[in-house]
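Every protein chain but one is kept in place in this view of the complex.
Coming up: chain A.
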Amino acid sequence: MMANVATLSQTSAPVIEAKGVNLVFQTADGPVQALKDVSLSVAKGEFVSFIGPSGCGKTTFLRCVAALETPTSGTLTVNGMTPDAARRARAYGYVFQAAGLYPWRTIAGNIRLPLEIMGFPRGEQDARVDRVLKMVDLEGFGRKYPWQLSGGMQQRASIARALAFDADILLMDEPFGALDEIVRDRLNEEVLRLWARTQKTTLFVTHSIPEAVFLSTKIVVMSPRPGRITDVIDSPLPRERPLDIRESPEFLAIAHRVREGLRAGHVEV
């Protein structure tokens, strides 16, 4: 019932809306402006990448959406609620840079962890674990321990864990940053497939231009000191994207614009 009402209203209203968001960290060296005047609107079902050099605030913005940081000023709503209320309403699943699987739990046990905390009944937990394991192609690995899996498989398990409780927003913070290029390509395809299947609104932080262009319907280019948005690019690429789309002229044109945006951000500093 609730979900239906939400879907209806979201066809018009943005899922995530930031208006003039500022965040200042008080550090020992004085205040640091991590986010300056960030305004952005993300519609339902979009795949938005945040790209920029380190210190540009891309991760900080994601953490604000997840209510892990609180903006100093400006407004930020998630599903029309404050980020904190959205978190309590299980609005999002968060995938961190490291898989962060508990070594003392099996893969299935790790995926079950948020379900236990959220109080799903035992039978439903098992059904959900089986379903998301299938989704990320880890069927049959449920009883393995994390150390028995490769880095790429561990990160897939961590994505499965974020999907397990069916949040309709997926926040991913450089999930493949520590993986090699070949594994990364495969996982990028897999993320696209998952996104096409689940229609989840996805926010994805990366510092790889090809990754950002390949995955996104919208690319947000950011620059540091203070962290701010320098360009927002709506991708004209079709939603269906084979890996070799990366050699098409359209793809290269977007990649070029992203690179220009990154360079512009640097010149200003």
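Basically, a contact is a pair of C-beta atoms (placed from the backbone, for glycine too) under 8 Å apart; a residue touches a chain by one contact, two chains touch by 3 or more; residues count from 1.
We adopt the following convention: contacts and distances are computed from a predicted model.
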item: Listed names "Pyrimidine ABC transporter, transmembrane component 2", "Bifunctional protein PyrR", "STAS domain-containing protein" or "Dihydroxyacetone kinase subunit L", with the criterion being the UniProt name of the chain not displayed; value: "Pyrimidine ABC transporter, transmembrane component 2"
item: Chain not shown: contacting residue from A:Phe47, A:Phe61 or A:Tyr94; value: A:Tyr94
item: Residue touching the undisplayed chain, where the options are A:Met81, A:Met118, A:Leu243 or A:Ala264; value: A:Met118
item: Touching residue (missing chain; options A:Ile16, A:Val38, A:Ala66 or A:Val191); value: A:Ala66
item: Footprint left on chain A by the chain that the document does not show; value: 63, 66-68, 87-88, 90, 92-94, 96-98, 100, 102-106, 113-114, 116-118, 145, 147
